[in-house]
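Here the complex is missing one protein chain, while the rest keep their positions.
Letters are used for the chains, namely A and B, taken in the order the chains are written, and counting of residues starts over at 1 for each.
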Amino acid sequence: MFGEYLSHVREKQPHIHCITNYVTANDCANLLLASGSSPIMADCPEESAEITALCDGLLLNTGTLNPDKLSAMRKSGRTANELHHPVVLDPVGAGASRFRTESVLSLVKELRIDVIRGNLSEIKALFCHAESSGGVDAVSSDRITEENLPEMLTLIRQIAAVQNTVIAVTGQIDIIADKNQAYCIRNGCSMMKSVTGSGCQLSALTAAFITANPERILESAAAAVCMMGVCGETALEHLESYEGNASFRNRIIDAVSHLDAEMLDKKAKYQIF
Amino acid sequence: MFGEYLSHVREKQPHIHCITNYVTANDCANLLLASGSSPIMADCPEESAEITALCDGLLLNTGTLNPDKLSAMRKSGRTANELHHPVVLDPVGAGASRFRTESVLSLVKELRIDVIRGNLSEIKALFCHAESSGGVDAVSSDRITEENLPEMLTLIRQIAAVQNTVIAVTGQIDIIADKNQAYCIRNGCSMMKSVTGSGCQLSALTAAFITANPERILESAAAAVCMMGVCGETALEHLESYEGNASFRNRIIDAVSHLDAEMLDKKAKYQIF
Partner (left out) sequence: MFGEYLSHVREKQPHIHCITNYVTANDCANLLLASGSSPIMADCPEESAEITALCDGLLLNTGTLNPDKLSAMRKSGRTANELHHPVVLDPVGAGASRFRTESVLSLVKELRIDVIRGNLSEIKALFCHAESSGGVDAVSSDRITEENLPEMLTLIRQIAAVQNTVIAVTGQIDIIADKNQAYCIRNGCSMMKSVTGSGCQLSALTAAFITANPERILESAAAAVCMMGVCGETALEHLESYEGNASFRNRIIDAVSHLDAEMLDKKAKYQIF
């Protein structure tokens, strides 16, 4: 099933407008190109709405946020909503500062977001009145484990219901849920944490998937999360013993460029709740 | 002949001031270092003119443009013109928004630009009153093909004559022209489209080439375009079957660091019209 959503990305080659951070923008762009979609990065309020209108889907990533970028996100978000373009929000660093948290919450309130993808710390900081955050990485207590999985499934489905969106929480185990259903995914490997922006890249891929599959937001978001994990596994297989996170980063993107629908379906490890 | 221009880059090691986008700045910097030239990235109006004066050539790239960056480009452009430093303009995204198109046109009007390097969509959006653009990538109808080559040669030479500059349009077939002469280059490979910023990198390389060969702007710009294509071919030869666009990106820059004058002359595929 996931393979079909990937095929749609390869066929439709959606244009994704990315308003994102400068730390990982290059990797996000190359990953989108590897997926078959086409990235356009533009983040100034003077043009962002026009760029959004030219594209098929929108990614809002709050890394290295500033007031100008936030203003561009508002304008692009409104345009995307008017044109019914799918929108992914990656609330990077939510909880790490008042400015970051309040900015993200204002976007969530003002815009119709199709998928919010973050780590558990970020999602809890936004929607569970949690006070602590370890910055852009999930704090160790904020992990989805086999033990707390049932509890987490309930929590994330509740948040999805209240926010009326798809919530994708990624970590060792991933949960992608709307109010009715949840996917639990067990692909990937722990080394992915050592690549800066692996989450940013996944959010970009998610934007490509839901844009190419607008009738299947939950399922195609789950497919994107699964694909990123599968490509992490493939990347690890090709890693020489002396290679580390920098080479691994390249090999993940390389794997995205090669993965086909059949292989994605074969390697996918998921449950539906 | 092209090899000689490369030798001048390696010998003179020109300092290139780059005002460019944050998506591909790192690759542009590493590519310039690979070529033997030396990049300096600085894009704030408070210092840009001083930085330009310290360097030998100037690159203006309008990706992720904003009003501050545009102001820096104006100041640096004027300084470069006063000091007779070669200037390359890469009109990234021209046609994608009014702000982007008008900004680029104002730079073209106010400054003496030695080479404008873009894809056909961008060049047509700027100079042919074309309305449509597919963003930062050339739209599929805007391609130079064997069929429309004579027509395109005429068009680009006309634009070069009216603008009194060198126009370098790159794609599957590249045309580099001034009002008198045109180079048509057939190096490179289709995979180069899958690397974000391969055009940005080429523009940076072009700045290095024309700065090291200021008496031969047309010919050395053509040499830069040819070199990028040759290095794409070399990169492809070294690519493992499981490697994709991320590794390919590295191998192109690697190839730039190794290519010598003799090999460039040997592999160059071009015609002069």
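Simple rule for what comes next: a contact is a pair of C-beta atoms (placed from the backbone, for glycine too) under 8 Å apart; a residue touches a chain by one contact, two chains touch by 3 or more.
Model, not experiment: these values are computed from the prediction.
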item: Option from A:P14, A:G63 or A:G188 whose C-beta touches the chain left out; value: A:G63
item: Hidden-chain contact residue, picked from the options A:N61, A:N187 or A:N250; value: A:N250
item: Absent chain, residues of chain B that touch it; value: 15, 22, 25-27, 29-30, 33-34, 38-44, 46-47, 50-51, 54-55, 68, 234, 238, 249-258
item: Residue numbers in chain A that touch the chain omitted from display; value: 21-24, 26-27, 63-67, 93, 96-100, 133-137, 193-197, 242-247, 249-250
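Criterion: only the chains that are shown with their structure count from here on.
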item: Gap in Å, rounded to a whole number, between the CA centres of chain B and chain A; value: 33
